[in-house]
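Every protein chain of the complex appears in place save one, which is left out.
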Amino acid sequence: MVTTWNRIKNSDFIYHFLRDPVACVSFMILLVLVVSSFAAPIIAPHDPYNPATIDIMDSELPPAWNAEGTAKFLLGTDDMGRDLLSTMLYGMRISIIIGLGAVALQAFLGIVIGLLSGYIKRLDTILMRIADVQLSFSTYMIAIFIGAIFQMMFGVANYEQIAAPLLILIIGLAEWPQYARTVRASVLAEKKKEYVEAARVIGLSNIRIMWRHILPNTLSPVLVISTVQVANAIMSEAALSFLGLGMPMTKPSLGSLITAGFEYIFSGSWWITILPGILLVLLILVINLLGDWVRDYLNPKLYKG
Amino acid sequence: MSELLKIKNLNVDFALRERTLRAINDVSISIDKGERLGVVGESGAGKSVLGFSIINLISKPGYIDSGQIVFKGEDISKYSYDRMRTIRGNQISMIFQDPMMTLNPVLSIGEQMRETVFAHMNVSKAKANEICVEKLKKVYIPSPEKRLNQYPHEFSGGMRQRIVIAISLLTNPDLIIADEPTTALDVTIQAEIMDLLLELCKTDNMGLMLITHDLSVVSQVTQRIAVMYAGTIVELGDTATVAHKPQHPYTVGLLGALPQRAGSEKRLNQIPGVMPGLAKIPAGCPFSDRCSLVGDICREKRPQLLEKTNGIRVACHFVE
Amino acid sequence: MTTNNPEILVSIRNVVKHFDISGGWLEQIKFDNGRITRKQSIVKAVNGISFDIKKGQTVSVVGESGCGKSTLARTVMGLYPPNSGEILYQGKRIDNLSDAKLKHYRTRMQMVFQDPYASLNPRMTVGKTLREPIRFHRPELKEGQVAEKVAEVMAKVGIDPDWQDRFPHEFSGGQRQRISIARALALDPDFIVADEPIAALDVSIQAQILNLMMDLQEKSDLTYLFISHDLSVVEHISDVVAVMYLGSLCEMAPKKQLFDNPAHPYTQALLSAIPKLGHEFSHEKLKGDIPSPINLPAGCVFHTRCKYVNDRCRSEIPAQRAGDGNTIVACHAVEEKRI
Partner (left out) sequence: MFAFTVKRIAQGILVMLIISFIGFGIKHNFGDPVRELVGERVTPEERAQIREKLGLNDPFMVQYVRFLKNAVQGDLGRSFFFKKPVTEVIAAKAPATLELVFCASLIVVGLSIPLGIYAAIHPKKLFSRLIMGGSIIGVSMPVFLTAILLIYIFSVELGWLPSFGRGETVTVFGFWDSGLLTKEGLRHLIMPSIALSSIMLPLFIRLIRSEMMEVLESEYVKYAWAKGIKPRRVWYVHAFKNTLLPVITVGGVQLGIMVAFTILTETVFQWQGMGSMFIESVTRADTALMVSYIVVVGAIFVVVNTIVDIIYGLVNPVVRVTGRK
């Protein structure tokens, strides 16, 4: 255990990471955001899910630094009188959970499909054609389509009840082609390498070669796109919520908070939409910055000098 | 014969994030007008860097730290960018290693040839085409007029290298630097390209700096050989002497490692270890950790490249 | 041909290997002279090659890039199934065996690859790479015995057995090639196919690997099929040399015979092109380029560049004919004694 830790501590990865201020700061911010969102039930000053604590008279109060604000609601309240800070923390938790869940599903689907089409020629054409069609439609559009179909299947009320798992399913189904294409491309590249031939000369079975030799070597591109995909999934969720295909207002994600606040900016209550917006951008931005760093680190093609 | 190019005490550094590494260490060498010089070494010896530093085109973190590159009596190493451009591709041409990669895939051969002409000569398009056709004929490309409109992928590797040679001839340069021009090609094509280069240099009295890892190729084309090891020249002299009576232990080892020199001997002569990376070059003689003759002095003092017997210059404490 | 000669370890019989690279049917549409036609692109990599490899010998296959020598090596190893023809190991046909039946032969024949950077799995330690074949083929061995075996082969190829936990990127090119050889030796094979094992290495390292291979051959009584484009290396290491051109065998002869008295015009041209230390150039010029293996010339594949060409060469494929002193030549001109 100690040696593993030392190995990690002394690795290139950590060495380069610590020398990149942008990566370090991004990581710190991300850590704070993730921890505070998952600790929301403990640290949030109010419980936005408990109607008993919400008073409609408190609605649309501006943040505390504003003359009309009160210290009770640090970042003000939303149109229903919920404490915005607490609602944002809970909302961010939902956004992150959906993001991670969707990426886990995408990665699972994408890796399996990518491996299959990289290794079995006959499946390749069909699977990749589907992926192409889906990508040329843009994953957003596909997500909206699937969301719309689900809403018709379940009806609006039922849809809202199971919105979170549905959103994971929708975004997962919409975005797997990214993974499948990446995995397939690296399977095809790895397959040509001589170590795979060496494994075949030894007589290892195809499944074993795929599992033990090829799969581990396709993981770094998977890691690279995974960070970006988490950011994309959170954005997709926000977009779906904005279109009314996402989380209901009773259990808002950051996206549905922004949506709910949109109409109030015309009456001057900008904070209901802008503050969750800033939080959402910050969350996605730090993930993207980390993603960029990981990509540069794992694929230093341009910096070889 | 007059001196065409003289490199004096050249040092080339690569500035990495953590530290600066020396890729070329105190190299001095000269080429006379019309002379053919071979630069031989294994990968990482710094031979390509040397070639590129002449026209100040070292890839990115590398730069010339100190030293002079005197071309026709002027130190071109300090030339401004625009002034350097009048030398590059004009008086000094380069031929790269892999002809599949050196020609731009989206531009026609004609475009890639004409732009070189226009960069260095003030001529009309018709005149430029005429020059291109003439040079393509010189490298034995059949029906050159038609070929001008074709793209690189329509040519074989050998043909592409001929085209690259034709491009390097466009401005009638005084010196051609050929960086491993045949490494990517098959033996029969290699022989043709080398033959062609030799013929062109002889007829036009052009200087040639042939950079390669292949001693046998160099020995057939050049008049003098410089052997490089870990950024320095360890032996320099006329081709026949170096090829048949090498003096520096590294050259001796390198020649002994060639199967064709082994004769009936079953085992090849092998040098132990590998050439050190730039970060790990030993103090003193860079070859000291692989040398069989090594003594205490080798680990402390860097040997100078001095003239020994037969007019050969050797950088070794033990060669008399 | 007789097959039960105990001296013969591996026989290659009329092996043909083609690759279809034409893709889907949409990719095959061509527009020629105002008509739409469908054309398949098939790379004819190996076209009917036969020869035997005797026990304990080193047989080299030389040829220029694209001549099919690597494809032949992989077909012999069973990495590609041949389109037709047979591969025999000690007189038994192995090219059509199932994986389970082939398993035994996998321990008898192993392969060393060209690129020391690609032939080792970058995510596996050296020890793991070497243990894998032993565990797979000899599951009865105990942990300690496997470790012993790994240490033994590592020592054999000159790599410190203490370095088992290191990853391939921590080794130099020459060292990796040694590890690659160790992996091949881990199963104590009789026959090793080496596909350009030194082409990616520097001269001084090449000598180390060649010496190692020759030492191992002596110690372990190995038989080599050595694939190379470098004629001077081939001249040094081989007992018998086969010259390939565009998927066909031109000539095969004991080394000395081939280098001193090449019979086939292509062999002659190839030999004259080797740069020789300190000699002026005097090579035989071949006209034109190598034709594409997709559109092979009719008749003798070499006829487009041969100076002895006549009408028969343009239409009839020359057979592999046995000549004097264990040689095989496939040339009409030699047969007609025009050369």
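Each chain gets a letter, A, B and C, in the order it is written, and its residues are counted from 1.
What we mean here is this: a residue touches a chain if its C-beta (ideal position, glycine included) is under 8 Å from a C-beta of that chain, and two chains touch if they have at least 3 such contacts.
Just so we're clear, the structure is a prediction, and the values are computed from it rather than from any experiment.
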(message) For the chain not shown, which residue from B:3, B:32, B:65 or B:115 touches it across the whole complex?
(response) B:115
(request) Write down which of B:24, B:55, B:169 or B:187 is the residue touching the left-out chain. (result) B:55
(message) For a quick check of understanding: of B:63, B:151 or B:318, which residue touches the chain that isn't displayed?
(response) B:151
(message) Please output the residues of chain A touching the missing chain, sorted low to high.
(response) 129, 132-133, 135-138, 140-141, 144-145, 148-149, 151-153, 231, 235, 238-239, 242-245, 255, 258, 262, 265-266, 268, 270, 273-274, 277, 280-281, 284-285, 287-289, 292, 301-302
(message) List every residue of chain B that touches the chain not included in the displayed model.
(response) 55, 57, 59, 85-90, 93-94, 96-98, 101-108, 115-116, 118-120, 151, 153-154, 164, 167
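Definition applied: only the chains that are shown with their structure count from here on.
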(message) I need the chain pair with the most C-beta contacts, please.
(response) B-C
(message) Between chain A and chain C, what distance separates the C-alpha centroids? Give it in angstrom.
(response) 50
(request) Going by the contact rule at the top, pick out the chain A residues touching chain C in the complex. (result) 125, 193-195, 197-205, 213, 216-217
(request) Enumerate the contact residues on chain C facing chain A in the complex. (result) 24, 74, 77-79, 99, 102-103, 106, 110-111, 113-115, 118-124, 132-133, 136-137, 180, 183, 187
(message) Quick check: in the complex, which residue numbers of chain C touch chain B?
(response) 64-65, 172, 174, 202-208, 210-211, 214, 229, 231-233, 235-237, 269-270, 272-281, 283, 285-286, 289-290
